[in-house]
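One protein chain is absent from this view; the other protein chains keep their places.
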Amino acid sequence: MTVQIGVIGAGMIGQDHIRRLTEVITGAAVTAVTDIDRARATEVASGKPVFCEKPLATTAEDGLRVMEAERAHGRRLVQVGFMRRFDAGYRQMKDVLTSGAVGTPLMVHCAHRNPTVPDSYVSAMTAQDTAVHEIDVLRWLLDDEISSVQVITPRATGKRFSHLKDPQIMLFETANGVRIDLEVFVNCQYGYDIQCETVGEDGLVRLPDPAAVGIRAAGLHGTAVPRDWKSRFGDAFDTEFREWIASIAAGAEPTGPSSWDGYAATVITDAAVQSLESGGRIITVDIKPRPAFYGAAS
Amino acid sequence: MTVQIGVIGAGMIGQDHIRRLTEVITGAAVTAVTDIDRARATEVASGKPVFCEKPLATTAEDGLRVMEAERAHGRRLVQVGFMRRFDAGYRQMKDVLTSGAVGTPLMVHCAHRNPTVPDSYVSAMTAQDTAVHEIDVLRWLLDDEISSVQVITPRATGKRFSHLKDPQIMLFETANGVRIDLEVFVNCQYGYDIQCETVGEDGLVRLPDPAAVGIRAAGLHGTAVPRDWKSRFGDAFDTEFREWIASIAAGAEPTGPSSWDGYAATVITDAAVQSLESGGRIITVDIKPRPAFYGAAS
Amino acid sequence: MTVQIGVIGAGMIGQDHIRRLTEVITGAAVTAVTDIDRARATEVASGKPVFCEKPLATTAEDGLRVMEAERAHGRRLVQVGFMRRFDAGYRQMKDVLTSGAVGTPLMVHCAHRNPTVPDSYVSAMTAQDTAVHEIDVLRWLLDDEISSVQVITPRATGKRFSHLKDPQIMLFETANGVRIDLEVFVNCQYGYDIQCETVGEDGLVRLPDPAAVGIRAAGLHGTAVPRDWKSRFGDAFDTEFREWIASIAAGAEPTGPSSWDGYAATVITDAAVQSLESGGRIITVDIKPRPAFYGAAS
Partner (left out) sequence: MTVQIGVIGAGMIGQDHIRRLTEVITGAAVTAVTDIDRARATEVASGKPVFCEKPLATTAEDGLRVMEAERAHGRRLVQVGFMRRFDAGYRQMKDVLTSGAVGTPLMVHCAHRNPTVPDSYVSAMTAQDTAVHEIDVLRWLLDDEISSVQVITPRATGKRFSHLKDPQIMLFETANGVRIDLEVFVNCQYGYDIQCETVGEDGLVRLPDPAAVGIRAAGLHGTAVPRDWKSRFGDAFDTEFREWIASIAAGAEPTGPSSWDGYAATVITDAAVQSLESGGRIITVDIKPRPAFYGAAS
C-alpha cells in the first residue's frame, strides 16, 4: 500500500521532504504540493494525518487550537517534525537512561553549534529555530517537563552580524530538578556540532560524534566535523518519515512528537526569548496541564 | 516507477533481502520468490538485470561462464552483493585515498572479527565466506589487483570447534606492491569488529568504529561493539539496494561490483584456501586479463 | 646544589609532598618537619621562599597580610600549590589559546567529578576545596579575572550524606565577558574525572582524558577512568615541585601561582559560598586592584 501525501509549503525543508518521500522512503508518494500555508488547524479538522514541520504554531494559543481540533476528532493526527528523537545516538542515550545504567538523571550538558547564519537570523531565533531541537529532545530523553529557563549572554563573537546575540547559554530546570545547560553558538565557524551529555547518580552517557575516518598526516590525527544539519541528521530524517509512513499504513496513531510536544516547545521557547530580552531573568514556564489524551510523557 | 524483482533463494540472507526490498527501499517490489537455485548463467542469459549474492560462482570456471553470457548480451547485467563498497566509512576512505591526502598507498592493515561460528563453518570458509569481503573491498579501495596470497595460522583459540583453524592471518600482495595483512578471527567472542587502516607515503586513513554512545560508570568509559554484521552493515545493505534499484529504474548499467569482481574474488579465495591447505605457502593468484568490457578498475 | 626544605604541616598532602621531595624530585632535601601550623605571614617575614599548599589563607584579610609581608621583603617568596597549571593537558590548552588557533575565548565548560566524599565534607567545601582548582587554572588559562559567580543546585544525588548539596553548578563571568559553567559533583561514584573545554571565536580546545589502554571484551570497548586525584595529577605534582626547586636553586623568583593568586582564589570561593547560601544569587566578586608587584596576569 502506498500512502498518498500532500505537501503544504515547498520552501527549503519542504523541498527536501518531497525529495526524501519520493526517492528515499518506501511506501509513500507525494500526490499534491501547494505553497499556500493555510491555517494548520483547518487541515487537522479535515481528519487526515498531518506531519507538521516545527514549529507547530507560532503562538501557544494557535498550538492549543490545533490540540482542540485533534481532540474533537478523537484520535492523534499530528506529528511534529522534531527529528532528533529518531537519531540513532539519542535513541541509544534514551535506552541507556531507561536501563538505569547511569542512575537517576541530575544534569545535562549540551551544545548546539552551527558554522554561520545569515543576516536575517535574529536573536530570538536562537531559541525558536535552533535551541527548540534540544528543548524537544530533552523533554523526551528525560521524560520530564521544563519548568524554568534563563538565558545568559557571553561576550559576543566578532564573527556575526552585529544585531545578533551569539553565542547564548540557556539554563533550564525541569519539574524533577534536573539542570540543563545548553550552549547555542550559531556562528562557531568550524562546523555543525551537536553535543549532549546526561549525568546521572551513577555515571554519564554522552552522544557520539558521527563516525568518520581518522586521518594521520602532517603531525595531526584528524576526523572531519559535519558541515551542516543535513549531513548530521540525514539518517534521522529518513527514519522519522519511515516510521511515520509505517504508522499511517498500519492505521495506527503516530508515535512521534505530538501536537502537545509542539505546543510545549512553543511555550518554552517563548520563555527563553523573554529571558533573553529581559537581560537574563529566570522565567517560569507556564505550560497547561497535560491532557490525558496525549498519554503520559514518553 | 516500481522495479519488479524476483528472488531466487530464500535462505537467511535472501529473506533479509526480501524484507529490505519490501520495507526499506523505495521504488522496488518483490514479485516472485523461488527457492530453487537454478544455474545463474541461465538467468543472466534471459537478459534481465541480476543482483547476485556473493559468491557469484563456486568455481572460477562458472564465473567465467557468467561473464561470457553477459558479454554475449552486450551490456552489464550482474551486480554482486559485496556490500562494503556501500559502507559510508569505506567510501570516505576511498575519497581520502583518491584525494591524495595520505599519498600513494603502501600497506593495509585489516581485521575481520566475528563473535562465534557454528560447527558447520570449516577452515576454507574463513577465506570463502569471511575474508572475501575484504578481498573485494580492498581491490576497489586500492584500484589494484591482488597478485599473491599467503595464509599463516597463529596458535588456535581454544574457543572454537576443534576442526577449525581460527584465527588465520592472510597476507596479500598487489600488482602495485601494496602489502595487506588481514586478521580473520571468527570466534573472537567479544563482538563483530571490522578494522581497516591504509598507510600511504604521507599518512594513513583508518576506518571508524560505528558511532555509539559513550558511558562512564563503575570506573570505566565504555562504548558498545556491534554484535553482528547485520547491525554493523545494515546501512550499507540499504544503500547497496537503493543504488542498484535506481540504476535499473534509470535504464543504466549497475555501478556496483561486477561479475568480473565476483570472478576475481573466487580466484583469490581459491588461492587463499590453497595456501592454508599447503601449510602457508605463498600462492600466486592466476586471474585472467581483465576484459575491456568491464572497464578499467574503479 | 641541594635545596634544603622545611615542611610545616604533615597531614595527608604534607606527607605526600615529603615523599615526593625525597624520592622523586632531584636537587631537594627535606631537612625539617613540624606539624605546628604557625601563621604563614610570619614565615614569609623570615625571608625564605615558601611553597604554600592551598588555601594561602582562610580569609581574604589573611591573604592580604601575606602579600604585605612579601612586598615589605621586596621580592616574591610565596608559591601556592595549585598544581593544575603544571598539568601537561592544561599547558597544551594554554599554548593553543595563546597561539590564537581557536580565536578569542568566549565560553568554558568544565566538570570536576570525584567518586565519593566523607561525612566531614560540607557544602561550602565544594567551592573552597574542590572548585578552587578550576578557579585558579581558569584565571591562568584565560589570563582574565573572575568578576561574578552564581551557584545553582540540581536535584541532589541520593548517594551522599544528607547534609551535602551535591552536585552543584557554578557559573562564572570574567572581566572580559567569558562565561564559565562548572559542574562539581563530589559523589559521582564512577571515578575521578576532570573535563575542560574552551570555546573561542574560531574553534574549541578540549582537555584530554589521561592515556589508558583500550580493552575490547564482552561486547564493550572500554578504557579506565582515574580513581582519584593522585593518579590523575601525579605528574603535575612532580612538575610543580621540580620547577619550584629549580627556581630556588637558580636564585630566581618562583613563576607558579603567587600569593596574589591565592588571595584571588579565596575571594572568589567566598563569593561562591555566599551565592550557594543565598539560594543562587549572582554575587559580584570584590577583588582589590592587582598590585604591580605581581606583574600582569600571566
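Quick notes on this one:
Labels A, B and C are assigned to the chains in the order they are written; within every chain, residues are numbered from 1.
As a working rule, a contact is a pair of C-beta atoms (placed from the backbone, for glycine too) under 8 Å apart; a residue touches a chain by one contact, two chains touch by 3 or more.
On a predicted model such as this, the values are computed, not experimentally measured, just so you know.
Summary of contacts with the chain left out: across C:129, C:143 or C:202, the touching residue is C:202.
Residue in contact with the omitted chain (choice from C:11, C:47, C:214 or C:295): C:214.
The missing chain, though absent from the display, is touched by one residue of B:69, B:199 or B:287; that residue is B:199. Here one chain is not drawn; of A:177, A:191 or A:280, the residue touching it is A:191. Within the complete assembly, B:190 is the residue of B:161, B:190 or B:293 that touches the hidden chain.
Mapped onto chain A, the footprint of the missing chain covers residues 189-191, 193, 209, 216-225, 227. By the touch definition given at the top, chain C reaches the unshown chain through residues 22-28, 88-89, 92-93, 96, 101-102, 202-218, 223, 235, 242. For chain B, the residues touching the absent chain in the complete assembly are 103-104, 106-107, 109, 111, 152-159, 167, 169, 171, 176-179, 181, 183, 185, 188-190, 199, 201-204.
The rule is simple: only the chains that are shown with their structure count from here on.
Each chain gets a centre from its C-alpha atoms; the one nearest the centre of all protein C-alpha atoms is A. Same-residue interface: chain A and chain C share over half of the residue numbers found at their contact. Mean C-alpha positions place chain B and chain C at a centre distance of 54 Å. Chain A and chain C have Cα centroids lying 39 Å from one another. Among the residues of chain B, those in touch with two or more other chains are 209, 216-218, 223.
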